[in-house]
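Every protein chain except one is present and positioned as in the full complex.
Here is chain A:
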Amino acid sequence: MASTKEKLITHVSKEEPAGPTNKVTVVGVGMVGMAAAISILLKDLTDELALVDVMEDKLKGEAMDLQHGSLFLKTHKIVADKDYSVTANSKVVVVTAGARQQEGESRLNLVQRNVNIFKFIIPNIIKYSPNCILLVVSNPVDILTYVAWKLSGLPRNRVIGSGTNLDSARFRHLMGEKLGIHPSNCHGWVIGEHGDSSVPVWSGVNVAGVFLQGLNPDMGTDKDKEDWKSVHKMVVDSAYEVIKLKGYTSWAIGMSAADLCQSILKNLRKCHPVSTLVKGMHGVNEEVFLSVPCILGNSGLTDVVHMTLKSDEEKQLVKSAETLWGVQKDLTL
């Protein structure tokens, strides 16, 4: 006797439905991972979302909760498993797994703990998605992007660190607040290390092509009466402040990761400050990853925009590179 389904629907196609074209995997279903997942879902970026983690109950619960919202989304397949086979054929893999900063803890402290976790995760990802683009979010992001690059064997254009995309977003938000303009029209780039020693490029800060340093030559220095330097200081302190108030940060970094995914999946060739291999640029001689403005598209990070930096800005980048290399050379990979 025919089932209800058979009475209702007659299958006509002789082909198998095609596999996913825009699959995204999120590794780690903590607060950051789930914020990235919901941002990606609400921006309709992908036709399949896979979640992976080691905590099975939480993973299953999160997947179910998202699936129950399917009616309101345009991503028809949401899967989750401890086993990496669910991640097969991903275009972009967002890695958020790892330990997070405690209150007052700096990002560099997390290194060795997170390297060990990556030694398990990265090879598994590559096994099932050998052509993916890795987007590393876990902290310290610049070092871990280097680690992911080494462990994955992928070419450097396919391993991207979320880097100072978030710092720049925070900077532009604060700049927008000061000027009463929407952040998307307040242009300012924070580059270098994602963390305490990021570099705000004051010479590039502009609105509608009007360079603010031209209007205020002291901008970014200690003698600046308007104290724009404190805007950058607030960006550096932001994460610590939010962690102190609510225990962790999630929404801003989730939205920033979704923004990067959008540029990659839709091949937008937009310019973002993300972490990439900077050896040979701006006087950096070590194999380290730092954030510089990069063009992102569907083959990953294809080009780097060469910023005209002042000598003290370049010195800061070189110094960050040395600090990072100091930590990286002691890692057992």
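Keep this in mind: a residue touches a chain if its C-beta (ideal position, glycine included) is under 8 Å from a C-beta of that chain, and two chains touch if they have at least 3 such contacts; residues count from 1.
To be clear about the criterion, contacts and distances are computed from a predicted model.
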item	value
Chain not displayed: protein name in its UniProt record ("Dynein axonemal intermediate chain 1", "Auxin-responsive protein", "Proteasome subunit beta" or "L-lactate dehydrogenase")	"L-lactate dehydrogenase"
Among A:Ser39, A:Thr87 or A:Thr323, residue touching the chain not depicted	A:Ser39
Selected residue (touches chain absent from view) among A:Ala252, A:Leu268 or A:Met281	A:Ala252
On chain A, residues whose C-beta touches the chain left out of the figure	3-5, 7-9, 34-35, 38-39, 42-43, 57-58, 60-62, 64-73, 76, 166, 169-170, 172-173, 176-184, 207, 210, 212, 215-216, 219, 225-228, 230, 233-234, 237-238, 241-247, 249-252, 254-256, 258-259
